[in-house]
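Handing you this structure, nothing more for now.
Left out: one protein chain. Kept in place: all the others.
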Amino acid sequence: MSKTIHSLRVLLVAALVSVPALAVAPQGPAPQFRLESMGGKPVALEQLKGQVVMINFWASWCGPCRQEMPLLEKLYAKYKPMGFTMLGINVEPDSTLAAGFLQKTPVTFPILFDTKSEVSKLYEVAGMPSTAIIDRKGNLRWVHRGYKPGDENEYLNQIRALVRE
Amino acid sequence: MTSRTRPARNFLQRISLAPRASWLGAGALLCALATQAAVLPEDRADIMYHRYSGGGITVEGPSVLVRKSIGESFSATANYYVDAITSASVDVVVSGASQYTENREQKSIGLDYLHGKSMWSAFYLTSSENDYKANTWSLGVSQDMFGDLTTVSFGYSQGHDKIGDSTDPTFRDEIDRRNYRFGLTQILTRNSLMSFNFETVTEQGYLQNPYRFMRYVNLSGTYTLAPETFPRTRTSSAGSIRYKHYLPWRASAEGQYRFYSDTWGIQAHTAGIEYTHPLKDGRWTLNGSYRFYTQNGADFFSDLFPYQDAQNFMARDKETSPLTGHTLGFGASYEFPVAFASWLKRGTANLHLSRMMIDYKEFRDLRGLPPGTVPPGTEPLYALDANVVQFFLSFWF
Partner (left out) sequence: MKGAVRILLLLSGAATVLAASGCKPIEPWVKPYERERLADPVMAMDPDPVSSSYMDHVYEVREGARGATGGAGGGCGCN
């Protein structure tokens, strides 16, 4: 029995040594969409051409998403004057849960509702939360999957580079 | 192991509620602690009062559990648990002993490390009562895969128990124990998931209860009490399946089944269902459950052996006898407002009540029926009803 356990331990360590990269650099134009927003007026990605756009897919039931929100608010406040905007796309079928969360943790950037998961599918959201960064020309430059404290420094560097373009 | 004769007056002064079970908290707690592999478990503190009362035994005490994350990758946990036992159980009474009281104190600590989609865990538990000391080390790993729909986990525990006998200061023995665990949880649909668990336990040493006894038909045609003799090894395997389903009105239903088999010849089936229903007010959650358990007896169990030293191994321990048990459970949880403390995210007050009803198929109730009163083997079968109360406060911070 102990030999089996030993070989299993070896297998397990080998398997777990490589951790997949969480930030991907794709090419090509960002998929277009148009969603209802919490402010009332629908928002389309096309309208934001010329600005650096950061899209954050989040849900009220997702712990790391909730943790990330105040940091996204800080990024928005800092870079908005330089032609940067943030879109918080809530992926829940029931939007009242998002509203409930935002009452306790308000943000000033636009919140959009993807209740039918159409935009999530379009952007191939593979983890919660997911963040996509789009440049002024409308090209998708970075995709982040998941959130760990410290990731906001990567966001900072990428946004800083893109607003300078 | 040769049988030891003991003076009748020292026979069975008391029963410890959990001489064999002191270490079991370790396995259960470890499995209970590994939740999801991709995020650390939430920080929380639980303070519980527990009370078991039935069959002439009352066991009550606190259980305090704290879990706190350290940095972004570690989560530590600690538990302090006490069983304050007052026992005049069927085994105590029949031996002629008087009611006794005892305290069992259990402490444990654990550490979880999150790396990517893997969670590594280490755990240590120590339990102590005046005639039984148990120590268990556990290691575990849990891995999310296939788009986080599947979680595979492995666990290993190693335990060492030191056993004494409060009626016999010269008695000292030990148990060495190893547990091997494998688990697989699979998300089936948006509304359902399923979990398989498999565990093998292998032990060697003194595996019986020094305060229990067996009986045999003596030459006068009545019965004589004598010490039990158990094998010094035991290997068991258990496999279980759990299925949980989300109901559209926001509730959940769960079904579970476990099959158990060991080298003592005990085979058991456990089946249960549970229903959880949050009320629309957003504060109360109700919970109801039913659990069925049945086991056959160990190969060497008999309520009454035909004569002295009839077999190499002889047991009359009711926990190794054929039995069937039903448990009904009901729980209510109230989420109280936490506006008063900004460091508190959430708090609940919980009350769980269970009623256990166990029927013993061959173990007989000898209370009030000393040798000579009725023909041995005609005493009524024993049955046990117990009430279990759990009251706990939970805080998330």
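As written, the chains take the letters A and B, and residue 1 is the first residue of each chain.
One rule holds for everything that comes next: a contact is a pair of C-beta atoms (placed from the backbone, for glycine too) under 8 Å apart; a residue touches a chain by one contact, two chains touch by 3 or more.
Everything numeric in this text was worked out from a predicted model, so none of it was measured.
S.K.: For the full complex, which residue in B:S69, B:T222 or B:Q390 touches the chain that was left out?
M.R.: B:Q390
S.K.: Out of B:V93, B:I175, B:V201 or B:L225, which is the one that touches the chain we can't see?
M.R.: Result: among the candidates, B:V201 touches the missing chain.
S.K.: With respect to the chain omitted from the figure, which of B:S75, B:S95, B:S142 or B:T167 is a touching residue?
M.R.: B:S142
S.K.: Which chain A residues touch the hidden chain?
M.R.: Against the missing chain, chain A presents residues 1, 4-5, 7-8, 11-12, 14-16, 18, 20, 57, 59, 61-65, 91-94, 97, 117, 120-121, 125-130, 146-148.
S.K.: Give me the chain B residues in contact with the hidden chain, please.
M.R.: Spelled out for chain B, the touching residues are 17-18, 20-21, 24-25, 27-39, 46, 48, 50, 52, 63, 65, 79, 81, 142-155, 179-187, 189-191, 193, 195, 197-201, 235-240, 242, 244, 246, 250-252, 258, 260-262, 264, 266, 268, 270, 276, 278, 285, 293, 295, 298, 319-320, 323, 325, 327, 350, 352, 354, 356, 358, 384, 386, 388, 390, 392, 394.
Keep in mind that, in the parts below, only the chains that are shown with their structure count from here on.
S.K.: How many angstrom lie between the centres of chain A and chain B, each centre taken as the mean Cα position?
M.R.: That gives a centre separation of 45 Å.
S.K.: Can you list the residues on chain A that touch chain B in the complex?
M.R.: Counting only chain A, the residues touching chain B are 1, 5, 8, 12, 15-16, 19-20, 63-64, 126-127, 146, 148-150.
S.K.: Once bound in the complex, which stretches of chain B touch chain A?
M.R.: Touching chain A from chain B are residues 38-39, 42, 72, 115-116, 118, 141, 143, 147-148, 154, 156, 180, 202.
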